[in-house]
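The full complex has more chains than appear here; those shown keep their coordinates.
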Amino acid sequence: VKGVILNINPRARLVDLSHTIPPQDVQHTAWFLVGAIPPFPKTAMHLVVVDPGVGTDRPLLYVEVDGRRLVVPDNGCWTLLAQELGTPPHVTRLEESRYWCKPVSNTFHGRDILAPVMAHLSLGVSPELLGPATAKWKKLTVPSPTVDDGRVTGSILFVDHFGNLITNIRESDYETLGGELLFRIGATEVRRFVRAYAQACPGELVVLISSSGRLEIAIAQGNAASALHAEVGTKVELIRAAPS
Amino acid sequence: VKGVILNINPRARLVDLSHTIPPQDVQHTAWFLVGAIPPFPKTAMHLVVVDPGVGTDRPLLYVEVDGRRLVVPDNGCWTLLAQELGTPPHVTRLEESRYWCKPVSNTFHGRDILAPVMAHLSLGVSPELLGPATAKWKKLTVPSPTVDDGRVTGSILFVDHFGNLITNIRESDYETLGGELLFRIGATEVRRFVRAYAQACPGELVVLISSSGRLEIAIAQGNAASALHAEVGTKVELIRAAPS
């Protein structure tokens, strides 16, 4: 991918974003982009190679949203980012093969289509030349937490590199609960809410606010995902602790 | 390595090629280079640090082949690439220690010899100054498949990051077989030939053409290497399926 880009635009500056995306994990990618893309200047372009549908007729897309520019497979990986950015995206289907590397393999479109398209864009090729605009694309469904009387029910959105579990519950989702809270994941209950990892003793299971503003479950200097056998989708609950 | 290069040529632009080469695996490296180097512009230079023979009297080399420039240990890692490029290489033994970082350790010549030599080359130092030309170097033997009547026998060349098994069998090697084909690896038979990973059901074992033009065995959204206990060198067969 890097070679293809530099071959077309030798002045391109390349920045690796992650070497730890689990293979073919579109939801992990989507959540990763939510954290990774916004700090970049809008002059950057972003390429996503996570593409379990490669070789099928799933389209490839050029996306502009809130001034951000991405080339991506149409698997929903960018839609969570777009939702966070909050402005409507402008999407182009990549159909004009004159900007691709030939022959195009059936197993590596990141190298054969996305990389050369991004390189041509970086040289000033107009997006309209890449293919037709489209209003249809795959959306990733992100479960929202439900707030009942005295209880917030959510799920794990993302497991980070350290095994920390980031939920879909935001601070605002549970602030109305008030009082002392109890966090439940499977059969495990957590009562310890901290501001930072280092406030916990090594090995202690704690709840805190992640750097993305969501509720996070972590084991200080440990791996919560493996200790709790938790994964993306695992249900979690936040409830008002019974008065003792 | 990066620090050494930038110290000699602060304007050098560095591109990481891989963080997942298995330790000391020269054959993996050789195959990796076949895919990674050709897309780069010929203005690039490439450094290989995979060097199990470091500290012995194995030479270090500067190689030019088809306009590609590499600095490498003489362990054969570049010879598969040269074979694919198809033109005769011009090889220099790195013997002129004035282009090295001193003291030279016995365990990290990538940092102490290859990195400074590449940096000096990037500043315009002529290759003849680095040492004498040589016509002797270590060649990696790459097994070729054998084609008998109704049967192609090959082996696994490479296991990629996803556990996909890339064989030494090319499309052209078996096209003459014709008819319905059966792929065999150990006691396992595969009859499902697909164009792309996503045409298989999750967990299904399939045969397809890899992005490098070789026959590849994969488990959709799984790891074929661990499921089949297969590794580099494992024998595989492609045979005409018996009429049912």
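So that you can tell them apart, the chains are marked A and B in the order they are listed, and the count of residues begins at 1 in each.
Just so we're on the same page, a residue touches a chain if its C-beta (ideal position, glycine included) is under 8 Å from a C-beta of that chain, and two chains touch if they have at least 3 such contacts.
None of the values given here were measured: they were computed from a predicted structure.
Total copies of the shared sequence across the full complex, per this structure file: 3, with 2 shown.
One rule holds for everything that comes next: only the chains that are shown with their structure count from here on.
Centroid to centroid, with C-alpha atoms defining each point, chain A and chain B lie 32 Å apart.
Contacts from chain B toward chain A in the complex involve residues 13, 15-17, 19-20, 36-41, 43-44, 161-162, 195-199, 208-211, 216, 221. By the touch rule above, chain A contacts chain B in their complex via residues 1-4, 6-7, 10, 13-14, 16, 19, 23-24, 52-56, 58, 101, 105-108, 111-112.
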